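Shown below is the structure under consideration.
One protein chain is absent from this view; the other protein chains keep their places.
Chain nomenclature is as follows: A and B, assigned in order of appearance, with residue numbering initiated at 1 for each chain independently.
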Amino acid sequence: MKVLILAAGRSKRMNPIKDKNFLNFLGKPLIKWQLEMLKEAGLDDVILVGGKHNLDDLIDLTQTLKMDIEVVEQKDLNKGMCGAILAAKDKINKEEVLIFSSNDVVDKSAFELIQDAAARGDADSYILGKKVVEYFPGGYLEVNEKGLIRRIVEKPAPGTEPGDMVNLVIHLHKNSEGLITALESVKSKKDDLYEVALDNLIKSGMKMKAVSYEGFWQPIKYPWHIHKIFRYLFDKSNKGIGRFTDIADDATIKGEVIIGNYVRIFEGAVVNGPVYVGDYSVIANNALVRNCHIGQDCVIGYCSEIARSYLGNDVWSHTNYIGDSVIGNNVSFGAGSVTGNLRLDEYNVLFKYGNEKIDTGLKKFGLVCGDNVRIGVNTSFMPGVKIGSDSFIGAGVVIGKDVPENSYARGKFELKISKNRSTADKSDREELKKKL
Amino acid sequence: MKVLILAAGRSKRMNPIKDKNFLNFLGKPLIKWQLEMLKEAGLDDVILVGGKHNLDDLIDLTQTLKMDIEVVEQKDLNKGMCGAILAAKDKINKEEVLIFSSNDVVDKSAFELIQDAAARGDADSYILGKKVVEYFPGGYLEVNEKGLIRRIVEKPAPGTEPGDMVNLVIHLHKNSEGLITALESVKSKKDDLYEVALDNLIKSGMKMKAVSYEGFWQPIKYPWHIHKIFRYLFDKSNKGIGRFTDIADDATIKGEVIIGNYVRIFEGAVVNGPVYVGDYSVIANNALVRNCHIGQDCVIGYCSEIARSYLGNDVWSHTNYIGDSVIGNNVSFGAGSVTGNLRLDEYNVLFKYGNEKIDTGLKKFGLVCGDNVRIGVNTSFMPGVKIGSDSFIGAGVVIGKDVPENSYARGKFELKISKNRSTADKSDREELKKKL
Partner (left out) sequence: MKVLILAAGRSKRMNPIKDKNFLNFLGKPLIKWQLEMLKEAGLDDVILVGGKHNLDDLIDLTQTLKMDIEVVEQKDLNKGMCGAILAAKDKINKEEVLIFSSNDVVDKSAFELIQDAAARGDADSYILGKKVVEYFPGGYLEVNEKGLIRRIVEKPAPGTEPGDMVNLVIHLHKNSEGLITALESVKSKKDDLYEVALDNLIKSGMKMKAVSYEGFWQPIKYPWHIHKIFRYLFDKSNKGIGRFTDIADDATIKGEVIIGNYVRIFEGAVVNGPVYVGDYSVIANNALVRNCHIGQDCVIGYCSEIARSYLGNDVWSHTNYIGDSVIGNNVSFGAGSVTGNLRLDEYNVLFKYGNEKIDTGLKKFGLVCGDNVRIGVNTSFMPGVKIGSDSFIGAGVVIGKDVPENSYARGKFELKISKNRSTADKSDREELKKKL
């Protein structure tokens, strides 16, 4: 069986974080985690559909893996899943095909379940339905008493869901030829060509079965999903401390941690798991790192607290608070700069996407910062703002709105200078010093 | 003997701190401390005079105490002590009465002294005179060679004091009927009806004796008196650490401390007594708390220093310096916010009351913050400013003047954004990291 991985999306909602497929988790890009999981589930004949923006990276990656992977380019990204499958038509070569979107992170058991269902041979296609306990704004599977899908209902209003199974893009089609024929002729004015084609196939008598899945599922669509993915991948990885580390006697390491090679941890630092620290990173004096992903070559400087955040590689902090934030690669924070992560009114943090303000659903959410950013001292970021890649942010400013990529943003300060009429008396200091 | 407690004052000078009677010290409101002390001094037949604003609270409180307390409302608060006594006329019921203002905190011995003096029976009234060693801006007792009071001199100019005894409102009147008659007919255009009535009684031949007191006395009038009251009550309380606490091995606790139940103290924290920490509070990593009252359910966050301050309940700090400050209940400080507590010129800190600027007499005095306040990150408070209750203070601002209650105060920031013409080079980092 072929596995077709849809990896051509441009990750626009993740901006300023780049292609989610190549976001590193625990030292490995997400797409590699996905491919390895497929292999573990016995699926190693893969067609990887990329876009122009990540094709080379995908090809490079596949060289390093012992799997049978073909990379295909989807030229017209506007045609979504339909376009991706048609782009891979020749590679599918009329074989059975399992379609999987790299936008979803699931447990290996999801693939085992759908393969087991298909082995029973009682339908033409199998669609994974994730059981939800509360409303989710996605497509729901309307299923009859025999488990056959009547139709896929896109984003029903809350309370009108036709069941508790959300359509998860893990679709196994035994008759790929029929699917492709349907896709080649389907028409829709919306971004749902693939779903309409499935509907058409159902109407024409094709049997599609829902396969109920109750395991882990996390779409990775917005930056605040990153930490959840980190936690999932962390939890299923081996814990421990690498080689050639240098950890001060009075540093504290507690909870579950994965600490890479050549990591240095200085006096008074606290690493409070779950925490991942990549190779060559430094956790300096009195720093506190808790529930975090710290990439490699990072320096978490003196008296910095990093909490519930994802940091890429080469991030340097220095007496900062970075909370509930997502920080790309090659970023520096000047001393005293702080990511606000809680609104004064404690409402959910909003996140601007295009002209929309999206409710993150989170009371606590901080900064999203792209790659190659330098931040001055004593600067403050309001909850949910984004700093575009390749930007410099000046000292002492309050960043209350998004900064586009390749910007130099600084404050406008007016200083009044007059003659000093007082003197700096030090006579009380002896007394003050005694009280210390 | 009846004890009449004057507790109807509106604590205007304490603003934004509410009714001082219900300010909690070591988990107990001040008025309760006062009542318990009276009971220990053998005085448990009490009339508590409140005002409309605190009557219900006073009544609620008395339910919980095993004392014989009647609560009376003083309707016209402008009539001061005179009005309070007349409001309680029926309850006094012509018995001996000891009048005590809840504005003063004194040692139990003050009450024992005045009862002992009255037991000797050589006068009609007894007035406690606090011996002072330096000028105090209050009423002084002018006393003859037999210890009898000639008159009370209100706020004499410094150097013209008629002795060293200040009139402390612990007054024992054997003939309450005579006092009440005098109060009912007294006239004055100033806020001194009670004192004028006493003067009239002296002139008409009533014998009033001064009882000299050398123990602790601290009026609680302005917010900077709160810490002194804390220290007095702390010193006379049992020290120790409560039950179900969780204190990290490498946290430091030194000096005298009272730490409540369920308190958690994290790695690297230092609690340097005298310190009180209420139940369920958390002292997080590397925090330093010294010479402080920390109420219950507080979180003193990572790398916060709290020094010589009073914090009510539910105060959350996070990488802050809070020095010589008074903070109400349910207050949060964003990371990096700081209370300035020393003027640059090191003059005494001034405190605005109405249109006046009052010299606190203190080189070091910080912020006075009411209840239900949220403060953003990296904000600075100038020494002696007040933040009214139910207010939000934005990020990155300098608060140099009082903020009224129920305000939203934030800065006006101008950001210049231009195209970034530099790149964030990371080539030197390897070298820099070696030097860490």
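Brief remarks follow.
Following the convention adopted for this analysis, contacts are C-beta pairs under 8 Å (C-beta built on N, C-alpha and C of every residue); 3 or more make two chains touch, one makes a residue touch a chain.
Computed from a prediction, not measured in an experiment: that's the story for all the values here.
Screening B:Ser102, B:Asn291 or B:Ser391 for touch with the missing chain picks out B:Ser391.
Checked against the full complex, the candidates B:Asp235, B:Asp345, B:Asp359 or B:Glu430 give a single residue touching the omitted chain, namely B:Asp345.
On the side of subunit A, touch with the chain left out of the figure occurs at residues 248, 250, 266-268, 285-286, 302-303, 318-319, 334-336, 344-346, 363, 374-378, 392-396, 411, 413-424, 426, 429, 433, 436.
Residues of subunit B in touch with the missing chain: 250, 252, 264, 266, 268, 270, 280, 282, 284, 286, 288, 297, 299, 303, 305, 314, 316, 321, 323, 330-332, 336, 338, 340, 342, 344-346, 372-374, 378-380, 382, 390-392, 396-400, 403-404, 406-412, 422-425, 428.
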